[in-house]
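One protein chain is absent from this view; the other protein chains keep their places.
Letters are used for the chains, namely A, B and C, taken in the order the chains are written, and counting of residues starts over at 1 for each.
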Amino acid sequence: MPATPQAPDASGERVIASVLDPAVLTPLVVHAQPWINFDVGLLVDRFWANTINGLAYGSVYALIALGYTLVYGVLQLINFAHSEIFVIGVFATYLTFLGLGFQPGALPNLPIAAIILDLILAGVVAMVVAGLAAVGLERVAYRPLRRRNAPRLAFLITAIGASFAIQQVIRIWRGSNPEGTIRLLPPSPVFTIFGAPITNLQIIIILASLAMFVVADQFVNRSRLGRGIRAVAQDPATATLMGVNRERVIMITFAVGGILAGAAALFYLMTIPQGAVYNGGFLLGIKAFTAAVLGGIGNLRGALLGGLILGVAENYGQSLFGGDWRDVVAFVLLVLVLMFRPTGILGESLARSRA
Amino acid sequence: MIRRRLAAAGALAAAVALVLSGCANQGGGQQQGGGPAAGAPSQPSDAALPAGNGQGRCAPGTSIGYAGTIAGQNAALGIAIVNAAQLAVDQHNAANPNCQVTLVRADTGGTPDTAVGPTTGLINNPAVLGIVGLPFSGESRAMGPALNAAGLVNITPSATNPGLTQNGWTNFFRGLGNDAVQGPAVAGYIQNRLNAANVCVIKDDSDYGIGLAGTVTQALGPRASCQIDVKTNQREFSAIIGQVQQANPQAIFYAGYYQEAAPLIQQLRDAGVQTTFIGPDGVKDEQYVVNAAGSADGTLLSCPCVPQEGFTDFSNAYRQAFNVPPQTYSAESYDVTTILLKGIDQGAADRAALLNYVRGYQGQGLTKRFQWGPTGELTSTPVWMYKVQGNQIVTDTQIG
Amino acid sequence: MTDPTRLDGDPGEGILSSLEHMDAGERAEHDAAVASSVAPTRVSTVAQGETLLAVDGLTVRFGGLTALDDVSFDVKRGEILGLIGPNGAGKTTCFNIMTGVYRPTSGDILLEGRSLSRMKRYRIIQEGVARTFQNIRLFGAMTALENVVVGTDARHRTSVPGALLRLPRHHREEKEGVEKAMALLEFVGIADRAADKATALPYGYQRRLEIARALATEPKLLCLDEPAAGFSATEKDALSELILKIRDDGYTVVIVEHDMRVVLGVTDRLVVLDFGRKIADGHPDEVRRDPAVISAYLGGAIDEATPAVAEGDA
């Protein structure tokens, strides 16, 4: 196998390189010969295209993963219903599109400025709705348990219950078919890197996601509210004694997570306009959670890194082994990373992320 | 304070979006409906309809069952079927005052294990004389022996796996052509009409996709030069597109459903792959055209079904009842429900009688002519090719 | 008199009630029986007064910080050794190395000549080094008795299939374990709360329960990490008494403790650490007068505020 080309993102790429190391994979491949492809040529040919696509799709994972990681950092809680918050964001985006008069199936014929304005508007609505939904979820499913000093696993169960309930409400309301496609901005290549075309959508999504991440990171690390979040993450008892309002911090944490999920929803729907369906958050949620753990759960930068790595690695894996192995690649990568770094790649907690 | 203001603003935005969406949705729906495309065969004049002659008589409480998914995963397919069955029953009951048939719904969840309880519930309900379903091959396989033992006639409107009729079940009938009929016809079309020497066969992981891809690949022989797998519910196909670009085929056959086909074709076209794209009956759905948002044009769609665009009465009634256009297998479900209702109208008062009636049935339906051979396969299953033209699915030609 | 903690026979009014009616002589006899049933039964290859545990050139670094720097000392069988020093001196680190929580950067620890530094943690306990914790770490959902039985399990060999099928060894060991645990609870003086959840016990009881759990593993060396922390003066005296009783019963004890009254009251010998180095080793009376020790403790008062990096427990 030819050497993996050098990539700029050193720490991330090293992990991928080790996954793709032939010595690691040879036994697996030899054993699984009849059912699994092993197309190194395709991997090499598509390396840059896969990388770009992976980064763009990984940005969506990363934004959702931030929500998991924030809540985990503060409450040590896997918010299993976060994927449903994302779906609510997707529907909020979609319904805003409809509300703005766009029709399923047709391509809009509007000036680019108007389209961008509409996208921003839809994004804002999605962020507000998802943020509110996240806060509402916290009120209904988690706060009563906290009041009763419930064991940690109880939260997991109400999360599962809430997940079922939200999905079913959406299904009953909007039906079980995906919503008709509304696409405001078709992708078109802007320039190429090493022969891999980069589309306008990919540029928007990668840049906007990074911007969202920077804002969230600055918010948590620099603002007064963010200090509260970190204080509660580090030591809830002391933070409360120091005058931090824990309930308020928790509410804000959920709100921020929801807002980021709302942004992710917009980007997702821009990439995959067919994505508005009641159960569409499930796999994405699992992947995003995987990304959060991969990077080091409770760590904002870890979530970003984990999301991008997962997005890219999935694409490499798909090219190498075939499309049906995509999800296997994601989970095997997770297991391998945790084997060598038991607390994820960056592995710090939210509280100590700036130590 | 700020919090309250934010909440109010959010609620307002949501409410506005809701109201607007309601309007827009209706508007969109009407626009999609459209009229029959020019040149499409109209509704067969001799098609059996559920209303019958209005003279049906049956015992009060007589029921037929729907066994299939209603709320579980992949519920969309099941709902398209149960809705059409309900429509047929409602039309029948409205026209036949002396025969009021109940449709008993059993939600199987679409998976073999969850199917056992509800389906057994139907079997043990003596009022149920026949069953529409089960939609999926997996659950059909799991429940087939029990339904057969109960002598309960069972017409599936959607399960296409060829193996289902090779179990020796005497109660099982298939309301559409199986994969073994469609596959070779499509392969022949690709070979002879498209003259494609180099074909990519993409399949999803459903029983349907795997079975169909198998028959097509076999019939294509060495021309099926690349095989690509996708997953149900997959929406992002960039790596798949890379595979296609590398193989550079002259035609692509997609074995699966429209939910995945729509984003796939869109992303293929976005990436500049203009290769002829062929999908099967699982893709032949208005939703495919809508969801591909302009990228579907030129797609060829094969289907073991007589052209359906002319069934305006059915389509309109369905749309009126359920606010959505009929979807994949709705018409098949409507047809097979009609057959069961006709049997009841004509005096089939127990399971054995209804089973006998279906076994000997011959008649035109909306989708095709229904007559079954000894194994439960239709004796003749025409396969037609359709294509997407100007955001409409229009009839191309009969291919088998 | 029969062993008071045997399960066989009619429980009657119970041990605790019958203790009420005993006169002093009977009581002493009972206590002696309890003490003998908790005395160590393992054969040691080392004679009384010989080196049981040798700490040899122990160095531990955490990143750039040297927690222990070439520390060597011996523990003789049958003695009570005090390990003292100001905060951050490396006492708990030393304990953590002895029980396998951390691995030494260099140097070694030898129990009866066998190296512990590569051994798995639970193996070290089975080899014979048991400990208590500075911040009490009991199994909260278990009763006091069950907590102690967990300790006895360190010396048990019942396999999982053996427990599943209740083979004879399981019965024998279960019985032995419970009997020993009951005796230990009596020995440390908390048998009256044997059936209570560990978390429900008063603080002093919890400390004693930890000691009982550690003793249940039949250690050759018992390490007590600040056992008197949070105790009142009376409780400290009672604790000192217990530590002496444990030694007299045949155990060897190493104790880390800040309270000098306890330390000077029970130890046979002191090792003093300061900034990870050993600065003194000898009889308590000599060590007290050692100028290096005096200056370390004077400095220690100033250092009190500096973070005790190496003092953390795990």
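Definition applied: a residue touches a chain if its C-beta (ideal position, glycine included) is under 8 Å from a C-beta of that chain, and two chains touch if they have at least 3 such contacts.
Throughout what follows, contacts and distances are computed from a predicted model.
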Among "Cation:proton antiporter subunit C", "Formate dehydrogenase major subunit", "NADH-quinone oxidoreductase subunit K" or "Amino acid/amide ABC transporter membrane protein 2 (HAAT family)", the UniProt name of the subunit that does not appear here: "Amino acid/amide ABC transporter membrane protein 2 (HAAT family)"
Shown chains that the omitted chain touches within the full complex: A, B, C
Touch with the omitted chain, as defined above, among C:30, C:213 or C:269: C:213
Contact with the hidden chain (one of B:113, B:313 or B:350): B:113
From C:164, C:233 or C:292, residue that would touch the chain that is not displayed: C:164
Residues in subunit C touching the chain absent from view: 5, 7, 10-17, 19-20, 99-101, 120-122, 125-126, 130-131, 133, 137-143, 145-146, 149-151, 153-156, 158, 160, 163-166, 170-171, 173-175, 177-179, 181-182, 191-202, 204-205, 213-214, 217, 314
Touch residues of subunit B, complete complex, unshown partner: 70-71, 105-107, 110-114, 116-118, 120-121, 123-125, 137-138, 141-143, 145-146, 149-150, 161, 163, 167, 205-207, 210-211, 229, 231
Contacts of subunit A with the absent chain, listed as residue ranges: 32, 34-36, 72, 76, 78, 80, 140-141, 144-145, 148-151, 153-154, 156-158, 160-169, 172, 282, 286, 289-290, 293, 297, 324-325, 327-328, 331-332, 334-335, 338-339, 342-344
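In this section, only the chains that are shown with their structure count from here on.
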Common touching chains of subunit B and subunit A: none
Taking each chain's C-alpha mean as its centre, the one farthest from subunit A: C
Rounded Å distance between subunit A and subunit B, as computed from the means of their C-alpha atoms: 34
Chain centre separation (subunit A, subunit C; CA means) in Å: 50
Geometric centre distance via CA averages, subunit C-subunit B, whole Å: 74
Junction residues of subunit A, two or more chains touched: none
Junction residues of subunit B, two or more chains touched: none
Complex interface listing, subunit B residues touching subunit A: 6-7, 9-10, 13-14, 16-21, 24-25, 27-28, 31-32, 71, 73, 75-76, 79, 205, 228-231, 233-240, 242-243, 246, 259, 262-263, 266, 270-271, 287, 289-294, 324, 327, 391
Residue numbers on subunit A that touch subunit B, as the complex places them: 41-42, 45-46, 49-50, 53-54, 57, 92, 95-96, 98-107, 125, 128-129, 131-132, 168, 171, 175-178, 180-183, 186-187, 197, 199, 271-275, 277, 279-280, 283, 314-315, 318-319, 322-324, 326-327
